[in-house]
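One protein chain omitted, others in place.
Going by the order they are written in, the chains are A and B; count residues from 1 in each one.
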Amino acid sequence: MITALVVMIFLAVLLGLVLGYSAIKFKVDGDPMVERIDAILPQTQCGQCGYPGCKPYATAIAKGEADINQCPPGGDAGAKALAELMGMEYKPVNEEHGIQKPKSVAFIDESTCIGCTLCIQACPVDAILGAAKQMHTIIASECTGCELCLPPCPVDCITMEPVLENSESWKWKYPIYHIQKAQKA
Amino acid sequence: MENRSPYIVNAPSVSIIMLKVLLALIPGIALYVLVFGLGVIINILLASLTVILTESVILALRKLPIKPFILDGSGLVTAWLLALSIPSIAPWWIIVLGTLLCIIFGKHLYGGLGYNLFNPAMVGYAILLISFPSIMTHWQIPTNLMANHINWLDQISIIFNSNVFPKETLDAMSSATPLDYIKTQLTLHQPLNMIQQDKIFGFIGGRGLELINLGYLAGGLYLLKEKIISWHLPVAFLSTLFLTALIFHIAAPDTYASPLFHIMSGGSILCAFFIITDPVSAPTTPKGKIYFAAGIALLVFIIRIFGGYPEGIAFAVLLFNICVPLIDSLTQPRVFGHK
Partner (left out) sequence: MQLKNIFKFNGGVHPDENKIISTRLPIAKLAIPKKLVLPLRQHVGHVAKVKVKPGDQVLKGQIIAEADGNISAAIHAPTSGKILKISEEVLPHPSGLPDFCIIIEPDFKDTWIEKKPIAWKKLDKTQLIEALSQSGIVGLGGAVFPSHMKLKTNQNQTINTLVINAAECEPFITCDDMLMRERADEIIQGSLIAQTILGAEKCVVGIEDNKIEAYEALKKAAQKTLVEIKVVPTLYPSGDAKRLIFLLMGIEVPKEKRSVDLGIQVFNVATVAAIYRYLEFGEPSISRIVTITGAVKTPQNYEVLFGTPLSELIKTAGGSLNKQKKFIMGGPMMGFDLPSIDVPVTKAMNCVIESSPELFPAPKPVMPCIRCARCADACPVNLQPQELYWFSKSSQLEKAREYNLFDCIECGCCTYVCPSNIPLVQFYRYAKSEIIAQDKSKEAANTARERNEFRLARIEREKKERAERHAQKALGAQDKQAEEEKKSTIAAAMERVKQNQQENIKN
């Protein structure tokens, strides 16, 4: 009886020490989950998810406050990746948050632009150049296609131009074949 | 526009590969008929018919094209292997049921050709063995050893209706396999060399059975020559079985049969060249094939000696089928330019 008790107490103390030591030794700083979720999100910063940007949305997912299917730019592929990371069931993107569109970049019609700088303030990635009373231009390579510059424009001079495939961005397509012609019918 | 290079191919089709496997089985089957009579042919015909009908129905239900998947011949290979694995005088419904099990549970439930995790023939065999142990372990005595010789017509009628003959006749026709016999006799504390005096033993293995195994061996060598199977599987299987049996045999020759006996009896040869060489359920890497075959051989030996069943091929194969993805991922060969 006594021996058993001693053994149990000894074991408890030992294991407690090991656990305590490893908690200090392998302490993880910050919340890596937020970082990992954020890495999957497309960084459009469009706010369609209902959060002010990708990072806040990532934080909300990590806390369990937001669902994984609220990001239309990330698309179904993004939702799939998030589902895998979170160990959740995959769901297609919720259309309430917007429909999935091919990647576009904003384009300013420079003849209409009045130089009001409203779009510059709206751009989440500082991809619009210009100053008050000066015509504005979008740095196409930095534009994430978030469309946040569209609503503030008082003269509606910004349009979204889909990014077309050129010989550099061209991709091989998924092969399509048939087991037998019968399967086509 | 299509970009389908390479524009040229030079490969035997799946049908040709399967056809060659069937062809390679023929010497074994011929010797089977010579030793045991025509019963096995009936079983093969029944199995083939069942396979074609069942697969057609399943493919139609799955809305898949029927013709290419029947013509690929993989179903027939499964059916023939099962027919060769069961006793030749088993009632007709055994082979029909077994084939159904193979095709449904072994193959199509996993997605059909190319997707089955387990060797379909062994799935069917294992279920039959567990469900009908008595029928599955009563093998026919070679025709020339039978007390009162029966002709092939009698054999056929036994398959279709076992009630036409009195029970005594049936008992006289069948016996345990040599592996089974040794196992039961050993529990009666008989020395091995006494046990092997029984009429069912031949030169090395079972009387008659050893001849059939030679037939399978010839077929297997043909498959090797035609590059249908790779040498890794049969070589690793047979050598492991031989070595293990040899060690035990040297240690205690009175209890453990000779290594050649292990190779020439039961389904060892059929297993080495035809069963574990099913590409779908075997590993793909050269090293993986060796581990897989050696593992099966070890397990076969363990089951034969220490297990509850006289023959362990089906269970060993199925158990190792589960390990295939693991074996494959652990035995990836070195890629050109990698360390």
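Simple rule for what comes next: a residue touches a chain if its C-beta (ideal position, glycine included) is under 8 Å from a C-beta of that chain, and two chains touch if they have at least 3 such contacts.
Computed from a predicted structure; not experimentally measured.
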item: Contacts of the hidden chain among displayed chains; value: A, B
item: Sole residue of A:Val34, A:Cys49, A:Val93 or A:Ala127 that reaches the chain not shown, by the stated touch rule; value: A:Ala127
item: Listed residues B:Ser48, B:Ser239 or B:Thr285, member touching the removed chain; value: B:Thr285
item: Residue, one of A:Thr3, A:Ser111 or A:Asn166, that touches the chain absent here; value: A:Asn166
item: Positions on subunit A where the hidden chain makes contact; value: 38, 41-45, 53-55, 124-127, 142, 144, 165-167, 169-175, 177-181
item: Residue numbers in subunit B that touch the chain omitted from display; value: 1-14, 16-17, 68, 72, 74, 112-115, 230, 279-280, 282, 284-285, 328, 332-339
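Convention: only the chains that are shown with their structure count from here on.
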item: For subunit A paired with subunit B, centre-to-centre distance based on mean C-alpha positions, whole Å; value: 54
